[in-house]
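Note that this is a trimmed complex: some chains were dropped, and none of the rest were shifted.
Order as written gives the chain letters A, B and C; numbering starts at 1 within each chain.
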Amino acid sequence: MKSLLVISRHPPTRRQAREALDVVLSAAAFGVPCGILFMDDGVFQLLKGQDAALIDQKSLAANLQALSLYGVEDILVCQHSLGERGLQVSQCILDARVMNNAELAGLIEHYDQVLSL
Amino acid sequence: MNFAIALLAGPQDPAARSALEFARAVLASGHRISRLFFYRDAVQLASALGVQPQDEKDISAEWREFIAEHQLDAVVCIAAALRRGILNKAEADRWDRPVANTDAPWEFSGLGQWVDALQTADRAITFGT
Amino acid sequence: MLHILRHSPHAQSCFASCLRTINAGQSLLLIEDAVYGLFPGTSSRSALEYLPATVRLYALDVDLQARGLALDDVPTRATIINYAMMVELTVEHHKVVSW
């Protein structure tokens, strides 16, 4: 099996965020070793205290919680992106591992395939 | 080599053209395309209802001809398509919609087809991120 | 004049472009992903706080809360409004520019 890293780069209110999670969950369901990296505005997906119902959207929380249930091993978040947005990992709803730039480069090398979604 | 090519952006985006030119170059170079996968707004390419001005290219028609000519496996993500109002006859019937707006050579299937293509192709490349 | 910004400060150049063209005495309303510009500790928040004191700053309540920004964390110079008050704002201002 070729391992797959999905880089999720869009804010939670965008359809793209949900569609990136769908790709990871599908791949994981097929037994593909998967990781997901939240980067750029994608890090906002992880923020605690969101209430998407107020803008008549379905919360992403269930899909995010499903990641570990589906066996997605690496749940990662970009340190630089968090910092630019004034966020700390303690504000994240998932137990995401923080990656600095050097670690990111290594991570992307480590996976067989990488999709930026 | 076997290529899996995915497109994420719709007909209005320059990526729809880039992906087609790349796919043509893949075949012209003697390689094969094991699957084309259309996700996100790229599912709009499958619509048979677009009307372009006469002096502009119809990228949707070009994709359709390319796929048909080379008998390629061209999969439209069914979940993305349903949301965006792209339906073939089977889906229109299933969801009780009055008409369909797409047909062969486009095939409707799930994300599993992309996962499968990523696993089995020698090279995977995505356009329109 | 009322400026309405909707894009994330991190993803779109229009956040900065809008701020460059705001004049003293005008109003700025943040909706949708533009409310990310108010997050504490960001350069966009500083830019918003450095707007001339006569610029009135507003943010839409549901967009803030949907995106996880606690209303207590909103800077004091920003007024939190709902859609009914947004309608009032557009009535009070002769001109609305959406960025």
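Simple rule for what comes next: a contact is a pair of C-beta atoms (placed from the backbone, for glycine too) under 8 Å apart; a residue touches a chain by one contact, two chains touch by 3 or more.
None of the values given here were measured: they were computed from a predicted structure.
The stoichiometry of the whole complex, written in the labels shown, is A x2, B x2, C x2.
To be clear about the criterion, only the chains that are shown with their structure count from here on.
Looking at A-B alongside A-C, one finds more C-beta pairs in contact between the chains of A-C. In terms of their C-alpha centroids, the spacing between chain B and chain C amounts to 39 Å. For chain C, the set of residues touching two or more other chains is empty. Residues of chain A touching chain B in their complex: 1-2, 4, 15-16, 19, 22-23, 26-27, 29-30, 32, 113, 115-117.
Per the touch definition, chain B reaches chain A in the complex via residues 8, 39-40, 79-80, 83, 110-112, 114-116, 118-119, 124, 126, 129.
Chain contact summary for the complex, chain A toward chain C: residues 11-13, 40-41, 44, 47-55, 57, 84-87.
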